[in-house]
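Every protein chain except one is present and positioned as in the full complex.
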Amino acid sequence: MSAHPSTWQRACSAIALTVLVVGCSGRQAALDPAGDQAATIEILWTLMLWMCGFMYLLVLIFLGHALWRARHVLSSEPVPHGAQRPAERPLRMALAGWFGLIVGGLIVLSLGSFFIDRSLANARLDNAIKIKITAAQWWWKVEYLGETPAQRVATANELRLPVGRPALLELQAEDVIHSFWIPNLGGKQDLIPGRINSLLLTPRREGEYRGQCAEFCGLQHAKMALDATVVGERDFAAWRQQQLLPAHAPSTPEQLRGHEIFMSGPCASCHQIVGTPAAGQNGPNLTHLASRRTIAAGARPYSFEALRDWLRDPHTIKPGNHMPQVQLSNSDLHALTSYLDSLK
Amino acid sequence: MSAVLPREPGAAEIAALDAQLERTWGTGRGLWERLSTVDHKIVGRRYVITGFVFFVLAGVLALMMRTQLMQPDSELIGPDRYNQIFTMHGTTMMFLFAVPIMEAMAVYLVPLMCGTRNISFPRLNAYSYWVYLFGGIMIWVAFLLNVGPETGWFSYVPLAGPEFSPGKRTDFWAQMITFTEVAALAVAVELVATIMKQRAPGMTLSRMPLFLWSMLVTSLMIIIAMPAVMLASSFLISDRLVGTHFFNPVEGGDALLWQHLFWFFGHPEVYIIFLPALGMVSSIVTTFSRRTIFAYTLMVLALLATGVLAFGLWVHHMFATGLPRLGSSFYTAASMMIAIPSGLQIFGWIATLWDGKPRFKSPLLFVIGFIVIFVLGGLTGVMLAAVPLDLQAHDTYFVVAHFHYVLIGGAVFPLFGAFYYWFPKFTGRLLSERLGRWNFWLFFIGFNVTFFPMHILGLAGMPRRVYTYPAGLGWESLNRLSSIGALLIGVSVLLFIINVVRSLRAGDVAGDNPWEASTLEWATSSPPPPYNFMHVPVVTGREALWVPGPRQVMEGLSPSHREVLCTTVLTAEPDLRQPSAMPSSWPLWAALTTALWFIGSIFDARAVIWGSIPVAICLIGWLWPTHPEPFRERGLA
Partner (left out) sequence: MKPEIVGDVSSLPDAAFSHRSLIWWGVLGFILIEGTAFLLAGGSYFFLMNHTTPWPPHRVPPDLLIGSAFTALVIASELPNVWTDRVAHAERLLPTRIGLGIMTLIGLALLVLRWYEFQALNVGWDDNAYGSIVWALLALHTVHLLTDWVDTLVLTVFAFMHDLKRTHYSDVTDNCLYWHFVALAWLPIYALLYWVPRMLK
């Protein structure tokens, strides 16, 4: 064995490292829990992994031993049927033991699953924020319900949560079945037209995470994601106050021009900007668009350029989505982008 | 004229009998004769080959998907085309390959293993093949014309409903279900009747090979499960075409009704695919261990238990839909319980190998691959049975990994083993062992390289059915690895095809029983004559051909009329000389009119009524009672 690792060893280590890195960390990773629910589920995962791994090892050992024994077989006459084989009794006893092991293991795993499930169901709800999420092809409508209707915050494709407080999500769908999933925080739940489902998430670690639709919902299912940001209580309160404010008024001539284009064009018929005449409900609320991390439900990180590309032709970024392309001259496009970019 | 028994027939008698039986049972070489044959072996072979073609087509689609997913933000294949591709991959694999090919192997092997001359309903068998073929052609033509279905192989509503899936795409999918379910149900009924009534004298239930047991249980499962999907797809077609509201929540319908009906079929469906493979595994393990299966009775009970339990699990596909918690816990327990019979069977096979005298030919290699791969898939299934864990892993690549481990490991590996095992019986030639080894190892390694990384990808957040994924989430390297594995699988399948083509021409001649196996299909020539067995084989032990002494047979079936021997269900005593159907073109005509009826109904609801008339005419012509010639009293010559 040489001092330097062989290519083979290097490849194996690379794969193992990749597996660990990819599997165990990330901002859309189930095994990197940042919330109570994901952490609870990870306990079950660990139990399962060890027990199932152990059983698998037993099977491989038994199989390996059977194959290894075969090396010493001499005659090729078939084993006489009906004759009492000397190994019959020990094999039957091993079978009984195996049966006991399987049943015992499954009982442990069922109970484990049951208790974990119960613990998830009995999670504390006090001081929960209530948020209503409505899924549509291919974006998320997010409404923070608040104490009074005046406290309602409407945004889209993002979730901002205060660390340590449970968030009770009410899930509905407008068109087809979608599924709401932020792996770092918890399991998923479907949004089904005609039904109201609910999901509880209790974040414990500040950070930026990503969620994604997990039920095939048509053409752009692959690009229906969600930014989830967990912040401290004070930052959350500040954010919420800011979201309650109406949209910034245009402050430069170009922004004013952009504002006019928005209001007089088809934009206002689908999108709402609080504090302006635009009150469309078909598409995402844009009141504080520029404060979001991504655009088009996670399709691109937010930037002036990305926004401009989207406005020029949404179908280059998310082909087939329901926003039509609107022909604009270059200067009009720049103006519109400037206006929307000012909606912090 | 009854001779004194027991007696040994002379060579001249055998030659004369062979000539007569060839005339009575043979299929001519002309085109019309080949189209009207009712020989289960010819129909079975066609069925197997067609199923394999669909496997290759669906595999090509998989390679396209894996190529797309090698890069993040890939623009190789657009979303619409990709969605059609993954839908067609799943649909073709499940409906046009997996179930039909298992049934096809049974159509060929079951009558031989029972020791009878033809399957119970030979014309229905032929009809089944044509209906299956026409349904498969219909949906592939639709796909190639860019009107293929694109809502996934299980086609959830409302996405697949009239509002969100306009056009005929989903209608083709739903009607393809009708075609394939009719075909599958027909074969299932034939197999039950054959196994119950046409077993060789002396083949009591406790002497029945495990392959026959598994086909019996599978066929009963098909009979109970498939009506669910036929009902669901009929409801879907009628929602789409004539305005019913089964799945429309606005008018009292429910999207979950689809899921319940579909999965009531869908879960047993995977066991319908799996159980025949278990029968194949038992046959191969027995032969290549040179030992009868360890704990036979327990293996039979495990098959029965699996068949029954499979119907109580379907809700585990719906854990994320918001169902009541207590109900879900029941399905967790049931889904875990089904691991028990499977676990016992795994022990049984390994114990047989352990206590036997294994010979490591290609069929056994694939069985070993089956054990290693399937058990891992079964264990991830136990993980998914737990609701909390499922809520993370559901609809991600973890599930994709799981079901490929159980389906490819649990069904395709045994199937390839079965191909290597029974190819000599079908064709008279052996497949190359050398190519077989390459085939196996490439498949085994390629499979694990393709699908193991998907477990990690799923837990790393990658949902399924996505035409692309963004860079920066860490998914690139594992996706690339997976795609390389897929290429290896492709090469492996290519090697198999090469092996088949070369061996057909120049493979070693097999002889009747090259593996020295114990079941009745090996008691006749390779390939079998049209009449299968010259005399009715008599069975005196569980491993029929391993019982020492001369091979006992019975005579008395007419050589000049098509007859099969029916025996009693429990004790397998000779009971009846049942006339067997002559070649006929009615099955083909009936299948053509059926295809016109089904396809016409997609385009015009009135075709449901008018299209049924030609079908009815064909069925009446087919089923018109025969005016039998007087069945004369016995005498051989």
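To keep things simple, chains are lettered A and B as they appear, and every chain counts its residues starting from 1.
Criterion: contacts are C-beta pairs under 8 Å (C-beta built on N, C-alpha and C of every residue); 3 or more make two chains touch, one makes a residue touch a chain.
Note that the coordinates shown come from a computational prediction; the quantities given were computed from them, not determined experimentally.
Participant: Could you tell me which of the visible chains the hidden chain touches?
Facilitator: The chain that is not shown touches these displayed chains: B.
Participant: Write down which of B:Ile77, B:Met230 or B:Leu473 is the residue touching the left-out chain.
Facilitator: B:Met230
Participant: Which of these, B:Gln20, B:Ser74, B:Thr204 or B:Ser238, touches the one chain of the complex that we don't see?
Facilitator: Only one of B:Gln20, B:Ser74, B:Thr204 or B:Ser238 touches the chain omitted from view, namely B:Ser238.
Participant: Could I get the residues of chain B that touch the absent chain, sorted low to high?
Facilitator: Residues in contact with the chain left out: 2, 5-9, 120-121, 124, 185, 188-190, 192-193, 196-198, 201, 223-224, 226-228, 230-231, 234-235, 238-239, 242-246, 248, 251-254, 257, 260-261, 264, 534-536, 538, 550-558, 563, 565-566, 569, 574-579, 616, 620, 623-625, 627-628, 631, 633-636.
In the analysis below, only the chains that are shown with their structure count from here on.
Participant: I'd like the Å distance between the centres of chain A and chain B, where a centre is the mean of that chain's Cα atoms.
Facilitator: One centre to the other, that is 36 Å.
Participant: Which residues of chain A touch chain B in the complex?
Facilitator: Per the touch definition, chain A meets chain B at residues 15, 18-19, 21-23, 26-31, 38, 40-41, 44-45, 48-49, 52, 55-56, 59-60, 62-63, 65-67, 69-70, 73, 75-79, 81-82, 85, 87-88, 91-92, 94-95, 98-99, 102-103, 106, 109-110, 112-114, 116-117, 120-121, 137, 175-177, 179, 181, 183, 186-190, 192-195, 197-198, 210, 212-223, 225, 298, 319-320.
Participant: Touching residues of chain B toward chain A in the complex: what are they?
Facilitator: 78-80, 83, 151-152, 156, 158-159, 163-164, 249-250, 254-256, 289-292, 294-295, 298, 320-322, 325, 328-329, 332-333, 336-337, 339-340, 343-344, 346-348, 350-351, 353-360, 368, 371-372, 375-376, 379-380, 382-383, 385-396, 453, 456-457, 459-461, 463-470, 473-475, 477-478, 481, 516, 518, 541-543, 546-547
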